[in-house]
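The complex is shown incomplete by one protein chain, all other protein chains being positioned as in the whole.
Up next is subunit A:
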Amino acid sequence: MPTYELALMLRTMARPELVSTLKRTTDSIFSRGGFLRKLDFLGDKTLPYRIHKNSQKHFTGSAFVVTFDVPPKCISDLMEEYSRDVDVLKRQIFKIEEPSNAECLLGDELQPPAYRKEVIQMMKVAAKGQKEKYPQNTGLKYYPFQK
């Protein structure tokens, strides 16, 4: 099962209600054969914009980040289920991918153009198409080769 991250914004509630909502939210993951890896509470936040849901205006919310594993085909179901939840203001699920082991090439990129590998390659390609130039000082009044 791949690991996903659920960014969850719940409406501001009293503690018991918040706990029950969280239980409900996590239970839908468990019922699909998943489990949680981590549950983080990011605190009560002021929303960046007013959210209108169920005939109510919301200006604040409680932010959570839930890291969980679940079969991939259940993601759309989860999203749909959370969309129907009256206490969930916003939700989004991201797939956690392993960080790539890319090498840092900033040092190479900051070099002057003539030393950069790409530029050297480009110069080689450009030199291929050009004709060989012969010196002009042949003593003749004209260029003896084909221009």
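In this section, a contact is a pair of C-beta atoms (placed from the backbone, for glycine too) under 8 Å apart; a residue touches a chain by one contact, two chains touch by 3 or more; residues count from 1.
Definition applied: contacts and distances are computed from a predicted model.
Q: Quick one: find the hidden chain's UniProt protein name among "Trafficking protein particle complex subunit 2-like protein", "DNA replication complex GINS protein SLD5", "Small ribosomal subunit protein mS26" or "Nicalin".
A: "Small ribosomal subunit protein mS26"
Q: Of the residues listed, A:23, A:53 or A:95, which one is in contact with the missing chain?
A: Selected residue, touching the omitted chain: A:23.
Q: Which subunit A residues would touch the chain omitted from the figure, given the whole complex?
A: 15, 18-19, 22-23, 26-27, 30, 35-43, 64
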